[in-house]
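As you look at this complex, bear in mind that one protein chain is not there, while each of the others sits in place.
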Amino acid sequence: MTSPTVEHLDRGPLHMDELARLIARDIPTGSFVNLGIGQPTKIADHLTQEQGVVLHTENGMLGMGRKAEGDDIDPDLTNAGKVPVTETPGCSYFHHGDSFAMMRGGHLDVCVLGAFQVSATGDLANWHTGQPDDIPAVGGAMDLAIGAKDVYVMMTLFAKDGSAKLVDRCTMPLTGLACVSRVYTDVAVFDLGPDGVVVRQTFGITLDGLRDRLRSTGGHTVVLART
Amino acid sequence: MTSPTVEHLDRGPLHMDELARLIARDIPTGSFVNLGIGQPTKIADHLTQEQGVVLHTENGMLGMGRKAEGDDIDPDLTNAGKVPVTETPGCSYFHHGDSFAMMRGGHLDVCVLGAFQVSATGDLANWHTGQPDDIPAVGGAMDLAIGAKDVYVMMTLFAKDGSAKLVDRCTMPLTGLACVSRVYTDVAVFDLGPDGVVVRQTFGITLDGLRDRLRSTGGHTVVLART
Amino acid sequence: MSRTRILDTSDEAVADIQDGATVLVGGFGLAGMPFDLLEALVRQGASDLTIVSNNAGNGEVGLAALLKARRVRKVICSFPRQSDSYVFDALYRAGQIELEVVPQGNLAERIRAAGAGIGAFYCPTGVGTPLAEGKETRTIEGRHYVLEHPISGDYSLISAHRADEMGNLVYRKTARNFGPIMASAATTTIVQVSDVVATGGIDPETVVTPSIYVDRIVRVEARHHIVGGAR
Partner (left out) sequence: MSRTRILDTSDEAVADIQDGATVLVGGFGLAGMPFDLLEALVRQGASDLTIVSNNAGNGEVGLAALLKARRVRKVICSFPRQSDSYVFDALYRAGQIELEVVPQGNLAERIRAAGAGIGAFYCPTGVGTPLAEGKETRTIEGRHYVLEHPISGDYSLISAHRADEMGNLVYRKTARNFGPIMASAATTTIVQVSDVVATGGIDPETVVTPSIYVDRIVRVEARHHIVGGAR
């Protein structure tokens, strides 16, 4: 069923919009999906009509449409980031209790979240930098992390200071344990599972080059090729 | 606030319809009320328009109206006893989860239930005779027993075999513990509370006569006058 | 769950239900009972079923027909006894069917918990009664509770009033009863409806069961049964 790791060497790392398009293409037809605030929101722009993906927003809606502009803006209709959005045909509204029951009950197929760190075993840190002057705010991050059948992370693989965000063990406060199944980054896509960390594809770097870069940041995680 | 025990000696015990009317009169204006299946259903016939009592039925409706007749019968609209009923203006429908959340959450003011036995401390037995050949069936009885702010019982004071149904301790399987606050019977009305068993009124019997009859069935419960 | 499928017949809708499955069956008495799906299930032949439903059948239709065909190993319900539950009554008295009686509100909340991802909950209903025997208890802020666990199903069979082509549902009056919570609590939810409208044909503010909970829909002819009373 699986194909070997693909090294895309004729190009550099993906831009975030390219990464959003890649994720959009990987989302199965007919899925119910929640896109976390921030970068994952961009994925919606790349979903096609034919995919028939239905977007959930945790503030009480299934079938959320595109961002609202101009006269379409309605303060009573926003996404989880409080940005005005629109309806799609067949959408529905429900209260917060029902919305999170839907999520916690495992009814969403996919959720895509940003992350500060993801561990090799799928632990996620994305809600709090751990800095003492940072005001803690979790929102729905912990509910999303444990709720969807598949939790994908969308992030750059390396932080601005050069440190890897795919780590042996998260050092930042956790959002959820062993919850991430796939990590989409600008330089590689990883599956996290019982076999360990398996590379699906790389962008602008060889698999060996990727291993070297990760090791140079002090990581000990074994990064496997897909065969 | 309270008045002394009233002995109605110019008449015999109440008929069940009279008892239903008495209970109906005691239900406070504007209450939300659930009437158990069986005898308590009759109370609805004696509620006045001015009382503005709103009836809850646990199969998912607030604002239940009278029994449906003829063309008004709709198989999709029944009470908890599966008898077709009607709507009243301002009624609403909800699912079973929400209906019992309403009950369990203590939002109903009064519920009136039939009983096999009630103990002096308010324990209720009304779902199972305990006979081995009786098919057990609890329905919403246990939820009703613990759900309403006030649980009233409507019953004859003595069973057909002459035994008292207001007992020191229930011998039949319990529905709920310390849940009944008032017992309406054909020969007397009792308040159950921190002061013990207090008689509000008697019908066709003196307070002393009532005590004698209860004692003659083997009961040791102290039945107090209201002063 | 993936997109809702709209099927032509009840027989297709229930075709894959296997022996030994746990099936949540909607309805309160006859209101909301998925008659056509149950009749298809009788034809289909799956046996050794565990049925979770408020009652245990009326007359010889719907759930009672399934019981009469001897396909049910166990019934989990709040109120098996009805004025016309003679099929169940006879099987029970003959020791040919298992019965687990659950207080109606606990049945509802346990089904909801399964759909909502709650591991267990402390419930005040039934404390000190035979139905709480053997269950863990706890006192919280002076009130007594029993620990109750979720009830999920392999399948839910429910009846709704109308669906749109995406699978959103609305119900009619008190026939709503267990439908919405059962739809959320089964791996596969199968719904019979009187009416299917185009997507967008149900006001999004009034959807009761969102499409995410619905796997299969069959449109059936509306029919009315005589309503049996509780004993």
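Think of it as A, B and C in the order they're written, each chain with its own count starting at 1.
Convention: a contact is a pair of C-beta atoms (placed from the backbone, for glycine too) under 8 Å apart; a residue touches a chain by one contact, two chains touch by 3 or more.
Predicted model only: the values in this text are computed from it and were never measured.
*Asks:* In the intact complex, which of the depicted chains does the undisplayed chain touch?
*Replies:* Contacts of the omitted chain with visible chains: A, B, C.
*Asks:* Looking at A:A141, A:L166 or A:L214, which residue reaches the missing chain?
*Replies:* That would be A:A141, which touches the missing chain.
*Asks:* Would you indicate which residue among C:R70, C:R93 or C:R143 is in contact with the undisplayed chain?
*Replies:* Residue touching the chain left out of view: C:R143.
*Asks:* With the missing chain put back, which residues of chain C would touch it? List them for me.
*Replies:* Within chain C, the residues touching the omitted chain are 109, 113, 116-124, 138, 140, 143, 145, 149, 170-173, 203, 205-206.
*Asks:* Touching the absent chain: which residues on chain A qualify?
*Replies:* 37, 57-61, 73-78, 80-84, 93-97, 99-101, 103-104, 123, 128, 133, 135-143, 146-147, 173-177
*Asks:* On chain B, what residues meet the omitted chain?
*Replies:* 28-32, 52, 54, 56, 62-63, 87, 89-94, 100-109, 147
The definition used in the following text is that only the chains that are shown with their structure count from here on.
*Asks:* Centre to centre, using CA atoms, which chain is the farthest one from chain A?
*Replies:* Chain B.
*Asks:* For chain B and chain C, let me know how many angstrom lie between their CA-based centres, rounded off.
*Replies:* That gives a centre separation of 29 Å.
*Asks:* State, to the nearest whole Å, the distance from the C-alpha centre of chain A to the C-alpha centre of chain B.
*Replies:* 56
*Asks:* Give the residues of chain C touching no fewer than two other chains, as numbers and ranges.
*Replies:* Touching at least two other chains: 112.
*Asks:* At least two partner chains per residue is the criterion; list those residues in chain A.
*Replies:* Within chain A, no residue contacts more than one other chain.
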